[in-house]
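Data first, discussion second: the structure below is written as structure tokens.
Heads up, one of the protein chains got dropped from this complex, but the rest are sitting where they should.
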Amino acid sequence: MSIEARLVELGIVLPKASSPAAKYANFVKVDKLLFVAGKGASEFEGQTPKGKLGQEYTTKEGYQFARLAGIEILAVLQAGFGLDSVERVVKLQGFINASPEFEEHHKVLDGCSELMFEVFGEKGSHARSVFGAVSLRDNLPVIVDSIFQLK
Amino acid sequence: MSIEARLVELGIVLPKASSPAAKYANFVKVDKLLFVAGKGASEFEGQTPKGKLGQEYTTKEGYQFARLAGIEILAVLQAGFGLDSVERVVKLQGFINASPEFEEHHKVLDGCSELMFEVFGEKGSHARSVFGAVSLRDNLPVIVDSIFQLK
Partner (left out) sequence: MSIEARLVELGIVLPKASSPAAKYANFVKVDKLLFVAGKGASEFEGQTPKGKLGQEYTTKEGYQFARLAGIEILAVLQAGFGLDSVERVVKLQGFINASPEFEEHHKVLDGCSELMFEVFGEKGSHARSVFGAVSLRDNLPVIVDSIFQLK
């Protein structure tokens, strides 16, 4: 089954790939490695989410934001190479806009990790790391940095 | 001398490689590059350390936690490929759970950097970076993200 067919099956509609600011790129490819720009959830229930985990948002909401960040990443891949060109999800790094007391960063990033499994199956298995950022641009709650391997 | 013999000489006993949560991998290999999941000190004097540098913990204690995070990374490498397969330590990135006033992040990460030199000699020389995280999962004091080159 193609990845596009899988997305339809999962009910995932990719947005238009978000544009990076003028001075940088959505991705850079070196041989088979694809380094993707950090992406956040641009829209949730009609609004851009703004706030911190452990303050304005719960872990469950953060999970949704991480999933949406993953969908933004998929949109970038689809626009650039087509999702069927992905050989492997290599690495995810999650930046969680969090309070000093927050301890569930991993449960937030699971939203992006589980999306990758749903979409890519075993190829979606990746190394990852996650940490609490004291603040993020535009007060976004979650940004995900990623590396992929292309065929 | 094999790296295993070196570990014996250094008195380092590797723990069982810690398991990642179900949805991701301890490492992903692309050609010769190995991207390893972020690892923290799982045990220190019989307990999982929890707290922030510059608050609950001193720089000297942080150095030990970074060293222990490095030992967790070595356990992952040993379980996956054997430590003699390592051609080079490429990159370490240290996430230090810290107070806003903390300024010795580099001295904390030295605990992991110096371990890599002890174990791998010149091949242990690596690029690195380090920063203060406002919080980390489970209130771990230190997590180390890493990239290795395999033979």
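The first chain written gets the first letter, and so on, giving A and B; residue counts start at 1 in each chain.
Criterion: contacts are C-beta pairs under 8 Å (C-beta built on N, C-alpha and C of every residue); 3 or more make two chains touch, one makes a residue touch a chain.
For clarity, every value in this text was computed on a predicted model and none was experimentally measured.
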Residue in contact with the excluded chain [from B:41, B:86, B:130 or B:144]: B:130
Contact footprint on chain B, counting only the chain that is left out: 31-33, 54, 88-93, 98-106, 110, 113-114, 117, 125-134, 147, 149
Hidden partner chain, residues of chain A it touches: 21, 23-28, 30-31, 33, 35-38, 52, 95, 97, 100, 132-139, 143, 145
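Criterion: only the chains that are shown with their structure count from here on.
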Rigid-body rotation angle, chain B and chain A, from Cα fit (steps of 5°): 120
Rounded Å distance between chain A and chain B, as computed from the means of their C-alpha atoms: 25
